[in-house]
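Complex shown without one protein chain; remaining protein chains in place.
Order of writing sets the labels: A and B. Residues in every chain begin at 1.
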Amino acid sequence: MGYTVNFTAVWGSFDKLMAGLALGLGLAIAAVLMGSVIGLAVGFASVSPIRWVRTTASLYVTVFRNLPILVIVLVAYFALPDLGISLDKYTSFILSLGIYAGAYLAEVFRAGLLSIPKGVVEAGRAIGLTRLQTNFYVIAPIMLRNALPALGSTMISLFKDTSIAAVIAIPELTFQARKINTETFRVVESWSVAAGLYVATCFLLAAGLRRLERQFPKF
Amino acid sequence: MSPLLEIKGLHKRFHGVEVLKGVDLSLNQREVVSIIGSSGSGKTTLLRCVNLLEEFEGGEIILDRESIGYRGTGSGRKRLPDRELSRQRAMTGMVFQGFHLFPHLTAAGNVMLGLRKVRRMERAEARALADTWLAKVGLGNRADHFPGQLSGGQQQRVAIARALAMNPKLVLLDEITSALDPELVQEVLQTVKALASEGATLLIVTHEMRFARDVSHRIVFMEQGRIAEEGPPAEIFGAPKNARLVEFLRSSRD
Partner (left out) sequence: MEPSSFLNELWMARSALGAGLICTIGVSAAAISGGTLLGLLLGVSLAEGPMPLRFVCRAYVDLLRGTPVLVLVLAAFYVPSTFGLNLDALSAGILALTLFCGAHVGEIVRGALQSIPPGQTEAGRSIGLTYPQILAYVLLPQAFRAILPTWINTGAELVKASSLLSIIGVGDVLLKVQEIIGRNFLSLDFYMLAGACYLAINFAIEQFGKAAERRLAPQ
């Protein structure tokens, strides 16, 4: 075979890999937060009684769910400066991933909204709550509870997508692995460890999510 | 003294089908009126128009001398904005067939939501009032339970407390025992009887004939979107005049 597996080079840089992993998680969390805000707004908009609001929401979702993240990232970082908007790497990536996440989460929240029994909403109106109050105190809490599993799995998905940050030289896990690869030529070791770290993290996130779902069962 | 509720010539269509064909009804303060009739007669729709969950095309509803739902009458009228409608809705209380408790709030939380957000009470005051009402419907020790932990009859009683804690001028009860297991029906009916004896103003839609007879000052029989006959329980059940009412009562007995 001519290739002896030697992990020393990788273990030596393990701290950098872990730092990259942590960075990836941080980026994912930032993107989920941003995406949730967008997703809630767009989700509510998609069930609005006003037609143009619904159409705009639907358009946003269709466009950003069908665009590759890489394209969005490249546009945000390389093309926006043409319009005078110059962002640093991190901001532009979080913006890109956040807008992408927003489209997915909008669908999640929309499904959650549609699954709320009509009678409960009417009960809220019957005690005199305004439309806004009903949205805030009755609909949103129930919807967020029901949307929890989908929210969690979107988060895990987004964490994997943070690997694309490597393309614009953000030093997250994939970037570090590629660096070790090109510097030491330890291909098998570097990539298997990187993959292993991603898989392990996703596994832990999924287990945590299951735990959370048991605590807060759906209505 | 003018009636608390006056419904004048109420007309309503659903997708082109006329469901209410000119209903006139009035209700005095402290009066209990039960509406009976077969499915599709418009009873529930009538109730839902009174608490403005439904729009209506013709007629007027006057609650405590205020015309509700619309500005102006006749063809030029406009539906009031949401804020106004919400204020008017808070004047009536409604208990639904399906209870529709807020699943994410405890029993106390359910009762308190309207008190805090609509009546703008402080938390402590709202909690005290909620506890009082829950005790009144016999659920004082279940205040911190979630709807999922309560039986159907208990949930419906919480729903009654939720409606009454708002201190409405009038309470609408829409077939509140139809969705309950038979053995749970009585506890709810007893609760309503207690309320009636304390002078609450109630407009009830029900299939429970014996209950209607016991608790009401007046019975209204609806048929195909109109009031066909109206009168005190003794008359309606003992000496019905309208042919359809006679038939209805006979089939209900079976």
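To be clear about the criterion, contacts are C-beta pairs under 8 Å (C-beta built on N, C-alpha and C of every residue); 3 or more make two chains touch, one makes a residue touch a chain.
Since this is a predicted model, take the numbers as computed values, not measurements.
One chain isn't displayed here. Which of the visible ones does it touch?
Taken over the complete structure, the missing chain's partners among displayed chains are A.
From the list A:Val71, A:Leu114 or A:Leu212, pick the residue that touches the absent chain.
Only one listed residue reaches the unshown chain, and that is A:Val71.
Please identify which residue in A:Leu114, A:Leu132 or A:Val188 touches the non-displayed chain.
Of the listed residues, the one touching the omitted chain is A:Val188.
By the contact criterion defined above, which parts of subunit A meet the unshown chain? Give residue numbers in ascending order.
Contacting residues on subunit A, toward the hidden partner: 1-3, 62-63, 66-71, 74-75, 78-83, 160-164, 166-167, 174, 177-178, 181, 185, 187-188, 191, 194-195, 198-200, 202-203.
Throughout what follows, only the chains that are shown with their structure count from here on.
On a C-alpha centroid basis, what's the spacing between subunit A and subunit B, in Å?
46
State the interface residues of subunit A toward subunit B in the complex, per the touch definition above.
Spelled out, the residues of subunit A in touch with subunit B are 117, 119-120, 122-131, 133, 137-138, 141-142, 145, 219.
Quick one: in the complex, what on subunit B touches subunit A?
51, 53, 82-83, 86-87, 89-94, 96, 98, 100-104, 113-114, 117-118, 159, 162-163, 166
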